[in-house]
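Please find one structure pasted underneath; my questions will follow.
Yeah, one chain of the complex is gone here, protein chain that is, but the others are all in their spots.
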Amino acid sequence: MSEEQIKNLEQQFEARIARDEKIEPKDWMPEKYRKTHIRQISQHAHSEIVGMLPEGNWITRAPSLRRKVALLAKVQDEAGHGLYLYSACETLGVSRNELYEQLHTGKAKYSSIFNYPTITWADMGAIGWLVDGAAIINQVPLCSTSYGPYARAMIRVCKEESFHQRQGFEIMMKLANGTPEQKELAQDALNRWWWPSLMMLGPTDAESVHTEQSMKWKLKRKSNDDLRQQFIDQTVPQADLIGLTIPDPNLKWNEERGSYDFGEINWDEFWQVVKGHGPCNKERIDARVNAWNNGEWVRDAAVAYADKKATKKQRQAV
Amino acid sequence: MKENLYNYILGIADNSLILGQRMGELTGHGPSLEIDIACTNISLDLFGQVRSYYQYAAKIAGDGRTEDDIAMLRKERDYLNVLLVEQPNTDFAYTIARQYLFDVYHAMFLTALQSSHDITLSAIATKSIKEVSYHQRFSSDWIKRLGDGTNESKLKIQNAVNTLWTYTDELFHQTEADKAMVTEHIGVDVTQLKKAYYQKVTSLLTEAALEVPKLKWFQKGGKSGIHTEHLGYLLSDLQYMQRTYPNMEW
Partner (left out) sequence: MKKNWPLWEVFVRSKNGLEHRHFGSLHAADEDMALENARDVYTRRNEGVSIWVVKSKHITASNPEHHGELFEPAQDKVYRHPTFYDLPDEVKHM
């Protein structure tokens, strides 16, 4: 194809997206669109899978049977969501194994928040409430993103995730209304997870590299700063409601803007964690690599068995 | 309190509790995402059954204890599960062998429990049997895949079966509570299940190209609260919150 032809195709392609048409796997697409989508969808999938680990920590220690089944179901959903997203990514011509390879070798990124440790039960509450809360704000707009398989996966994810945040908030509420010791657990968890949750919505608009292109492709519908403001505005009243204090002395309602003003985020910490220097980066990747490596003989056995069975069937047919 | 009935229920429920806890340990660490999800489903089924049993047991005890008190606040000698279910997830072969060796028993047991004269137990059995039939399908398919897969998988699953075999005989031991409940047509006579159990297991192992262990001496004790060393560690996780923060609601 000549450069002219490609340019033409690209214009038509952008026009389709602007008209809110969906792009499907076999449609022509610019290489950059394909690559950007592989990157974003796989990052998203990796985040789900790595995100199972900090919460998975507490499955065996959940304080009641009711909490245990809820947590199991939630962490299981994350596996499911990772699976839906890897499948969406595979329609772009990359296999799940290749994507794992990128995760395991540190080439691919995932949400940095999962590099923080879960050290008390209250962290299950804080993650559900804050981390899932921030994730939902990020994800809901993606249900109408331009790439069909991604949009469909996100619709399923959002539908299933609706219980996750409620699950977390209920844990927090119960702690906040419990004994002084429990309330302290809840406040401590909020103190530790608040700032990382704000960071989770991404660098400030000034620092964000992909925003403009992503907006055009509907991979992003609102800027990071707008999403962050939305998250803060909706979360502060929830904290008030259960009597917990947001750990930000500069947090103040701004009548004029109809929003909360908030303090400076420690972006230095954010970039350090992204670069691999968070408290648990190594543990998280090691856990994934171990699961994968220890599972190899199992996956191989299943293939060998399937091959034998197929041969047997063929022989019977002859 | 109807002590025999109470102990009888714990004997059933503790198996599901401990096995559910073992399966739950794997969430996030399975050999593939699909298997991870399947194992969590099994864990969830088992905990669902556990809650029905303990809620019923709490009602019978009638001393204000809840399902969680019964699940998490007993001493190690008061857990009545069989030794088989507390064995660790040494590798996926152990997980599958443990699951399969228990599933076959569990399905037979629940089938019989459906005819219990205790309507609550019979109702729980009727609901659970569908879940357990699926567990059995899952674990027996995997026994076949591992047994007739690669040389490595065959070695591993054979090894796991050999190790766990010693815990199978206990499934068919009768406790005092068992005997009393059988007399009242509430309980299942597990001694009657033994022959069919070994027939079924033998036939599957043979189909999976595995050898049936020839063992003359079996381990026992779980049903009377004398456990392997593994249980203590499992309980310290299970009970951690309730012990560290006593008398609180979660």
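A and B label the chains in the order they appear, each numbered from 1.
We take it that a residue touches a chain if its C-beta (ideal position, glycine included) is under 8 Å from a C-beta of that chain, and two chains touch if they have at least 3 such contacts.
Just so it is clear, the model here is predicted, and its values are computed rather than measured.
When the full complex is taken into account, the listed residue touching the unshown chain is A:R156, out of A:R39, A:R66, A:H104 or A:R156.
Contact with the undisplayed chain is limited, among B:L5, B:M23, B:A38 or B:A93, to B:A38. Contact with the omitted chain, checked across A:Q11, A:N97, A:T204 or A:T311, is made by A:N97.
In the complete complex, the hidden chain is touched by one of A:Q76, A:Q167, A:S197 or A:N281, namely A:Q76. On the side of subunit B, the interface with the absent chain consists of residues 32-34, 37-38, 41, 137-138, 141, 145, 150, using the contact rule stated above. For subunit A, the residues in touch with the chain missing from this view are 24, 26-28, 76-77, 80, 83-84, 87, 90, 95-97, 152-153, 156, 160, 296, 299-300, 302-306, 309-310.
Assume only the chains that are shown with their structure count from here on.
We define each chain's centre as the mean of its Cα atoms; on that basis subunit A and subunit B are separated by 35 Å. Residues 49, 52-53, 56, 59-69, 72-73, 75-76, 79-80, 82-83, 86, 121, 171, 174-175, 178-179, 181-182, 287, 290-291, 294-305, 308 of subunit A are the ones that touch subunit B when the two sit in their complex. On the subunit B side of its complex with subunit A, the touching residues are 21, 24-25, 27-37, 40-41, 43-44, 47-48, 50-51, 54, 67-68, 71-72, 91-92, 144-146, 148-150, 152-153, 156, 234, 237-238, 240-242, 245, 248-250.
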